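Yeah, one chain of the complex is gone here, protein chain that is, but the others are all in their spots.
And then chain A:
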Amino acid sequence: MESRILRPTLALYTVAFLLFLYGPMIVLAILSFQSIDGGPQFPIRDWSIYWYQHLLGMAETSRVSQLPVGDSLIRSIILAFMTTVVSTVLGVMSAEAFRTKFKGSGPAFYLIILGMMVPGVLVGLGMALLSNTLGIARAWWGTSFVLHVVYTYPFAFLVMLAIFNRFDRTVEEASLSLGVSPAQTFRRVTFPIIFPGVLSAMLFSFTLSYDEFARTLFTAGRDLTLPLAIYGTFSVEIYPNIFAFGVLTTLFSFTLLVIYGLLMKRFTAKAARFTGQEDA
């Protein structure tokens, strides 16, 4: 049987692939437990959680200054949250619009998609020049926010487009025929059914915005977001506190993913029923 050779080969390949993919992260996680007098490289002199304490400001003052991530972390989360809300709302609304063919729907589609196609550096630079010309101050909650929406909105839109693509329109018509207004129909029928998709669109928008770099670099102005702040510190000198921070943010992302997974599980249980209905 060919699978006797093929399957182990594929398995080996997959393991290698995963190692390659997660190797840097594993190294980073191990090094974050370096002792106080160790540097950002092997060997580990002694295991400790010193750099975590240092990061959270619980260590005695040392020669290494504390990472300036507190404010920028909050800024990044707020920015990602704002972006998520606006992009998802826009994405759902425009995908809803694209369910019916309208004049100019082709160009409109590509105009939306353009936001994720054009290089971030270009848009960022363009936005910086534009805001200078117009005399608008650059800020993470203003110019950067607009670019984050331009960037993440196409993703949310595409996710919702795929969801609506396999959406059974007759359930909406059934609701209308029962005397329920279009607005109530959307609220009571359409939205609950597409909710898993909305959740995915939100996750996309959040993670894309949270670690956006190029667009933010040119448009954030004086107050930095998290990726910029981190970049700023390690362009000078690297200590294992950055690794500790990396581990903590990864844990944060995992928490988000777990919440997403749980919510999805709850709703796909209902979606499974839905396909069951179509089978009958």
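Operating definition for what follows: a contact is a pair of C-beta atoms (placed from the backbone, for glycine too) under 8 Å apart; a residue touches a chain by one contact, two chains touch by 3 or more; residues count from 1.
As a convention for this text, contacts and distances are computed from a predicted model.
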item: Hidden subunit of the complex - UniProt protein name among "Serine/threonine-protein kinase RsbT", "Putative spermidine/putrescine transport system ATP-binding protein", "Spore germination protein KA" or "Oxidoreductase"; value: "Putative spermidine/putrescine transport system ATP-binding protein"
item: Residue of A:S32, A:S72, A:S144 or A:S175 touching the missing chain in the full complex; value: A:S175
item: Among A:I78, A:A139 or A:V189, residue touching the chain not depicted; value: A:V189
item: Interface with the unshown chain - residue positions in chain A; value: 168, 170-171, 173-182, 184-185, 188-189, 192-193, 270-274, 276-278, 280
